[in-house]
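Every protein chain of the complex appears in place save one, which is left out.
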Amino acid sequence: MKSRPSGRAPDELRPIRITRRFTRHAEGSVLIECGETRVLCTASVEETIPSFLRNSGKGWVTAEYGMLPRATHTRNKREAASGKQGGRTLEIQRLIGRALRAVVDTKALGERTITIDCDVLQADGGTRTASITGAYVALVDAVNSLVRKGTLRDSPIHGQVAAVSVGIWSGQPVLDLDYAEDSEAETDMNIVMNNGGGFIEVQGTAEGHAFRREELDALLNLAANGCSQLLARQLEALNED
Amino acid sequence: MKSRPSGRAPDELRPIRITRRFTRHAEGSVLIECGETRVLCTASVEETIPSFLRNSGKGWVTAEYGMLPRATHTRNKREAASGKQGGRTLEIQRLIGRALRAVVDTKALGERTITIDCDVLQADGGTRTASITGAYVALVDAVNSLVRKGTLRDSPIHGQVAAVSVGIWSGQPVLDLDYAEDSEAETDMNIVMNNGGGFIEVQGTAEGHAFRREELDALLNLAANGCSQLLARQLEALNED
Amino acid sequence: MKSRPSGRAPDELRPIRITRRFTRHAEGSVLIECGETRVLCTASVEETIPSFLRNSGKGWVTAEYGMLPRATHTRNKREAASGKQGGRTLEIQRLIGRALRAVVDTKALGERTITIDCDVLQADGGTRTASITGAYVALVDAVNSLVRKGTLRDSPIHGQVAAVSVGIWSGQPVLDLDYAEDSEAETDMNIVMNNGGGFIEVQGTAEGHAFRREELDALLNLAANGCSQLLARQLEALNED
Amino acid sequence: MKSRPSGRAPDELRPIRITRRFTRHAEGSVLIECGETRVLCTASVEETIPSFLRNSGKGWVTAEYGMLPRATHTRNKREAASGKQGGRTLEIQRLIGRALRAVVDTKALGERTITIDCDVLQADGGTRTASITGAYVALVDAVNSLVRKGTLRDSPIHGQVAAVSVGIWSGQPVLDLDYAEDSEAETDMNIVMNNGGGFIEVQGTAEGHAFRREELDALLNLAANGCSQLLARQLEALNED
Amino acid sequence: MKSRPSGRAPDELRPIRITRRFTRHAEGSVLIECGETRVLCTASVEETIPSFLRNSGKGWVTAEYGMLPRATHTRNKREAASGKQGGRTLEIQRLIGRALRAVVDTKALGERTITIDCDVLQADGGTRTASITGAYVALVDAVNSLVRKGTLRDSPIHGQVAAVSVGIWSGQPVLDLDYAEDSEAETDMNIVMNNGGGFIEVQGTAEGHAFRREELDALLNLAANGCSQLLARQLEALNED
Partner (left out) sequence: MKSRPSGRAPDELRPIRITRRFTRHAEGSVLIECGETRVLCTASVEETIPSFLRNSGKGWVTAEYGMLPRATHTRNKREAASGKQGGRTLEIQRLIGRALRAVVDTKALGERTITIDCDVLQADGGTRTASITGAYVALVDAVNSLVRKGTLRDSPIHGQVAAVSVGIWSGQPVLDLDYAEDSEAETDMNIVMNNGGGFIEVQGTAEGHAFRREELDALLNLAANGCSQLLARQLEALNED
């Protein structure tokens, strides 16, 4: 078995660090660090709803994703300057939004919108899954601020959600790929799970080598294990203070 | 067990019809009909490559997806008129492109691009998976035209690819959801497979109810079965004439 | 006299085929085939009006035009992908809209919009005139559905409209140019007429050779003759069923 | 017979004034005034060609059209601010370009582009036809500057081009409609002619009342007469100095 | 001391000409000529306000700036065609708007918007400062038309505003740079002042050589002197008629 570039065991997560109140204006503001990947997740509460929910009595939770131009090895064009968000960005922010809505009762949230902005300060693989894991914590902080202010009586969040990547690297299934692994992986999968062990999103892609059912099973097992550690780390972070 | 709106068995595909040479100018032109879903897939060969492949000796296979404004129950805004392709469109066309590239040796294709345009004439659920299944046939026709003309000695296609949707509808796992099922499904999954039984893409989404591992397993089994029927229908269509 | 590429007489239309209910969701859905040119025309009724008609008591009839990327000999860039509709597209869809409004009493239509989408599946010259001829049939079907449902008491359509191209090809005036003729024509004219023999639009362009008054007269005669045949074909199609 | 708002006879042009060298930087710069309509037409020579002419040995003549936001009775949104040129603008500038190219031998022009910018300072009907008539004079001045400098041996312009509008106003055919007439006209036609009496463009539109063949004939006669006066005024202007 | 290309003294303005009612539709329409720089400034009154002022009881004064493509030595791309206004344009129109708002009581203006369009017909340096000086006169004319019609009882304009450029050219501070000077200036400053001798905007830029405090002082003195002459010319122009 070839050893991983970082020396981690195949089923070992990178060190996780979750810093709440990283910036001061947002109702929830979380810096999540998964190894060298660092994403700032802010949750903003606005007392408006998108037009398709007009008169529905429901609220909305949505996400936007961005990468600072030099979060990566070489500079990427700034999306604001090129005049549109690329397909990858749109795909990721739709994914984050769906993941969070899976644990929110939008009826109980009331006619307001919570927008989670996930901005990657530094990228080293797994930015979309780190975004989801961090975004959940920011969302809880934002919702709790509404409860504390008495705007909401109870939290409309009815579950917990975290995400991790898994993949086949050098012929073996591994958990939480960093950039060095990701760029050579034969196949790559992002898994979003809740705290009941349920799968919220399963997105596996094999541009090169198609994965066999037993590989898929192994990857799902690794992911389930990784997510349960991440869910625990979220709780720890939320219990601090 | 509640019976499906169409009266189909849970593991039953809709009637498939694959019409080759549906239009005359494209190197490959396929109308695929999956029940009431109808997608026109054309494959166009161009002797240029995208700039990121300059001097690589490789070719490219890519896809674009569109929906005629009134392919659906109510009219959708024309994307050309709104000035951009939406996130859903970008996501789908990226998916189709990846699926096709998984069975093409781009080195053997040489420095040319094959673009598959998948335009939905009528939508009734499963347009992205129908697009992939039809696009493969159009791609083969386009590549064979290159072989016939002597531009290529051998086909650079080294496998076969098809796709189908599966989901949990009314509490039961079902194959190939139509619109009536899709709009009520608790969970929904698109699976792309090759003719070796390998998974090329697995995309499952549960905005409502998260799926348990045993549900996931049942869906993967249904999909594997559906894809193998679709792969057989592609071969039949390609053998006609 | 050089004979036409298709062998047609100078005043002979291409074979016309009008298929109603080509797709199932639109209130009117017509595939029109003029020789090898095939355009799908759908008419969609929406209970809204554009803002410039707010409080006017009037409805609106408008058109959008598109060409599938590989409707033509070589692939055209998809307008949705390039982020805007080109000048030619805008010009054509404005023309189709004006032509249809010439036979509709928008006051009698009431505060609703009918949008005709003309999407070219295969192009072989004359796509804009085929669009108009087909669009009229789709419009009638959509309006009749409103009458049948009792939404409208009477049809607000007070005339019939059809269109054809004429041009000077190889020195002689010819009717209904196909692509082979069009690309070599010295001069080219699109004529829209109603069933009273009136001219609704006359658009003649001579980038190369300017046309003399007697040529113009001959072209107008050819067009009048062609349009009256097309108007008859529309009636036949509408009387089927 | 109702008399025209301006008191003009049905076949009477508005007073025309053509001022050459209106601005100083352009190779040709003409202010054309047709009654209260004022358009600044500048012709700019650039030693480049559009990519579709690469290696053709041909040059290009093209036009752009704009309207200052307050050229009209009420302010129009600035197209630069709204981020795109509207359909009407694109249609007009394509028309101007075609009209001018009809009298230029682009081979003899050589690999350079002449761009005519037609900017409406004040609008009172007929801005597109005034643009063409003025643009021709600017084009001649620009070409002559190339001849004077010795860049070209002979002028590649082989004819003269002018344009005028005609229409049915208050039941009678009239020449050169001003805004008061245009806004009430039943039908409206723009005619571009050369100095050989040939028609270069014929664009007639009847949103309201369709025009009968004898009306069309009357309008063509009026236009032919109007254009020959305009062609004479161009020559006078070009002979000054 | 090297003498200025125009032969002017260091503290000498170019000849100024202010022509009111240059076009007929706008409530205020001024052609300002500063030497060879010519800008058309029109003021349009609209009975709407931007959404950020909804229910504030306040009106708004704003500006848009444009340059005709061939106002300059070589042709610039038309901003409407390139699909956006450049940074320079946005910067200038924001500056003009701020300058004008500095002398208007927007409460007294009432819920209406006055838009000043500054379109450069010919450029020879100093187009932004000429725009401000001319825009003020157009604004006064527009406001006076509201007073004359009885829409406003009193003018909401409580001061006068004009602008000029100054710079270090050939080592010496000079007033009102023309293009020949501007393109060689080491440093360049635009100053907007009111009739109370107060500074409304001070914008100095030194891409090349940084300016010392005493140079800055000399430039501010030159500008104060220039502005007071311009303010006098505005009054003269407003008193004509």
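Should a chain be cited, it is by its letter among A, B, C, D and E, assigned in written order, with residues numbered from 1 in that chain.
Criterion: a contact is a pair of C-beta atoms (placed from the backbone, for glycine too) under 8 Å apart; a residue touches a chain by one contact, two chains touch by 3 or more.
Note that the coordinates shown come from a computational prediction; the quantities given were computed from them, not determined experimentally.
Of the chains displayed, those contacted by the omitted chain across the entire assembly are A, E. Within the complete assembly, A:73 is the residue of A:73, A:107 or A:149 that touches the hidden chain. In the complete complex, the residue from E:10, E:110 or E:204 that touches the missing chain is E:204. Contact between subunit E and the absent chain runs through residues 84, 86-88, 90-91, 93-94, 98, 101-102, 189, 193-194, 196-213, 216, 220, 224. On the side of subunit A, touch with the chain left out of the figure occurs at residues 23-26, 29, 36, 38, 40, 42, 44, 46, 64, 66, 68-75, 78-81, 83-85, 89, 115, 117, 119, 121-123.
Throughout what follows, only the chains that are shown with their structure count from here on.
The distance from the centre of subunit A to the centre of subunit B, each centre being the mean of the chain's C-alpha atoms, comes to 28 Å. Touching two or more other chains at once are residues 84 of subunit D.
Pairs of chains meeting the touch criterion are A-B, B-C, C-D, D-E.
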